[in-house]
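As you look at this complex, bear in mind that one protein chain is not there, while each of the others sits in place.
So, chain A:
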Amino acid sequence: MASNEEILAGLAEIVNEETGLAPEAVELDKSFTEDLDIDSISMMTIVVNAEEKFGVRIPDEEVKNLKTVGDAVDFISNAQA
């Protein structure tokens, strides 16, 4: 079980790997599309990498609800619980 801080740090690492964005730019209130300029293809890659890293399943229909980094952290945290 990862803490929310650990999930955020892990997500930031995945986003950096996929997009080159600095990990510190990946903050809870940031929108994946509006603020981080992540397109749907990168988003799917990030989702699949997050599933592997945190041992959770993020259904395709859930991905559109993950608007901000915080949404993703909450979803992963709940899915791990």
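Quick notes on this structure:
Assume a residue touches a chain if its C-beta (ideal position, glycine included) is under 8 Å from a C-beta of that chain, and two chains touch if they have at least 3 such contacts; residues count from 1.
In the analysis below, contacts and distances are computed from a predicted model.
Its UniProt record calls the unshown chain "3-oxoacyl-[acyl-carrier-protein] synthase 2", which is the correct pick from "ABC transporter, ATP-binding protein", "3-oxoacyl-[acyl-carrier-protein] synthase 2", "Cell division protein FtsX" or "Fe-S cluster assembly protein SufB". Among A:18, A:35 or A:74, only A:18 touches the chain left out of the display.
Where chain A meets the chain that is not shown, the touching residues are 18-20, 40-41, 44-45, 48, 51-52.
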